[in-house]
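Take a look at the structure below.
One protein chain is absent from this view; the other protein chains keep their places.
Right after this comes chain A.
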Amino acid sequence: MNYFPDEVLEHVFDFITSHKDRNSVSLVCKSWYKIERYSRQRVFIGNCYSISPERLIARFPGLKSLTLKGKPHFADFNLVPHDWGGFVYPWIKALAKSRIGLEELRLKRMVVSDESLELLSKSFVNFKSLVLVSCEGFTTDGLAAIAANCRGEVNLGALERLVSRSPNLKSLRLNRAVPLDTLQKLLMRAPQLVDLGIGSYVHDPFSEVYNKLKIAIQRCKSIRSLSGFLEVAPHCMSAIYPICGNLTFLNLSYAPGLHGNKLMKLIQHCRKLQRLWILDCIGDKGLGVVALTCKELQELRVFPSDPFGAGNAAVTEEGLVLVSAGCPKLNSLLYFCQQMTNAALITVAKNCPNFIRFRLCILDPIKPDPVTNQPLDEGFGAIVQSCKGLKRLSLSGLLTDQVFLYIGMYAEQLEMLSIAFAADSDKGMLYVLNGCKKLRKLEIRDCPFGDAALLEDVGKYETMRSLWMSSCEVTLGGCKSVAEKMPSLNVEIIDECEQMEFNLDDKQKVDKMYLYRTLVGHRKDAPEYVSIL
């Protein structure tokens, strides 16, 4: 390839957009590495502590879009203290200093201070897009620096003017504070909308506003994505029917007011749906309607409407089986349910061999198959055996070491595995570490895995992004051992109750351990209760 001028190679590389492919390209030879790095515009960093902003900038001076992820996934469920880390400020500071032409910043589980937002808004002339997912640390003052017009309370008049002046506005999401007649006016001014989030949808079906709203909605022929309905008058949903036929994404997961027949009627209009996020008050019957109507469905997420409830069965294995039978394109699932059976999982595995993401959460974390009283090993075993492209798996229910034997044997493409309250012994963890060659993220809580499993193959952790273990059997000594043997890993012990301070015995069990590979050694911004071994 030496005889191709650089410009030609660069042009060829322009067609290579996936991060994985670009990474591979850069490893071919020195000259490709050089050309790739100068032409790279988009960079994805899965763990903000694996590399420093300075090194990033040094390698990719043409950087335009950066994606950063901070806290470990279990932070979403309050298992990680708020100030653990993941601060974006040093990144923005470094990028600003180096005059990088940043246009887009995408952050997930990072701490974003108002100061960072202000600096961001002042430093990059061509900045276009800020995406924050599960971030924290900022207030509306900070956001005000980014979005020039919105300050404090929603100024409806200003919002209307803003929408009028934005002929390219594609996405509009409103909260509860926006009244219906404003919504109607906004929709009249933005019929080109593609993504609409309605906050409050409560009104009198006989009112003039409602009639106007019906007309406005009908004009919005481009809407493909609908969400919100935080407050909803179910008898007014018929105004939405005209646009349902075009929807590819419907998110009703914040709308507990919508259920029963009204919900089913709405769904019956959504024949082109590809992604559906819903609450479990849809019930198995409602999922049956989904199965009959949404033949294009690829992703289904069913959230619990009553997480700590008395166990009134909202959805069970029946709903899932119905959807698997009716929606052959289903490849991504997040399903909170009251119970699951092996038979159902085996049927689902047969019906849908294309799962990429399979996340099952039985609300009682150690519940067995209620019909046979057996653990769910066979059911999940069927899933991993049938779904050869499975990349992400979350387990729940009563599970023994056996399920991990299956996972190690069959889940060849598995990249992320979440385990809670499962297994009988170290063998479980070992099956996974030895078997899943493509494993990148492993997160474990409340399992009987100890030092023997942790230390069996420490080299494996260098091939992964991170490992989280909380309330397991690993000891301080075991963690120290990993840190000693693998200087390329940061092994963090999160010790909120400061047990470690008074008892530095190596045999002490570690409550929370988070280890990850890194090129830049120990981070300097860890709070007091985090020890990096």
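Criterion: a contact is a pair of C-beta atoms (placed from the backbone, for glycine too) under 8 Å apart; a residue touches a chain by one contact, two chains touch by 3 or more; residues count from 1.
As a working rule, contacts and distances are computed from a predicted model.
A.B. asks: Which one, "AP complex subunit sigma", "Dynein, axonemal, intermediate chain 2b", "Auxin-responsive protein" or "Mitochondrial import inner membrane translocase subunit", is the UniProt name for the chain you do not see?
C.D. replies: Hidden chain, UniProt protein name: "Auxin-responsive protein".
A.B. asks: Quick one: which of A:6, A:54, A:208 or A:484 touches the chain that's been left out?
C.D. replies: Reading the full complex, the residue touching the unseen chain is A:208.
A.B. asks: Just one of A:319, A:375 or A:408 touches the chain that is missing; which is it?
C.D. replies: A:375
A.B. asks: Of A:445, A:465 or A:517, which residue touches the hidden chain?
C.D. replies: Going through A:445, A:465 or A:517 one by one, A:445 is the residue touching the chain not shown.
A.B. asks: I'm checking contacts with the chain that's been left out. Which of A:470, A:490 or A:518 qualifies?
C.D. replies: Result: among the candidates, A:470 touches the missing chain.
A.B. asks: Would you mind spotting which of A:46, A:61, A:81 or A:353 touches the chain that isn't drawn?
C.D. replies: Of these options, the touching residue for the absent chain is A:81.
A.B. asks: Pick out the residues on chain A that sit against the missing chain.
C.D. replies: On the chain A side, contact with the omitted chain comes from 74, 76-79, 81, 134, 179, 202-204, 206-208, 230-231, 233-234, 253-254, 256-257, 303-313, 336, 361, 363-366, 368, 370, 373-375, 394, 398, 400, 418, 420-421, 424, 445-448, 470-471, 473, 496-497, 499, 509, 511.
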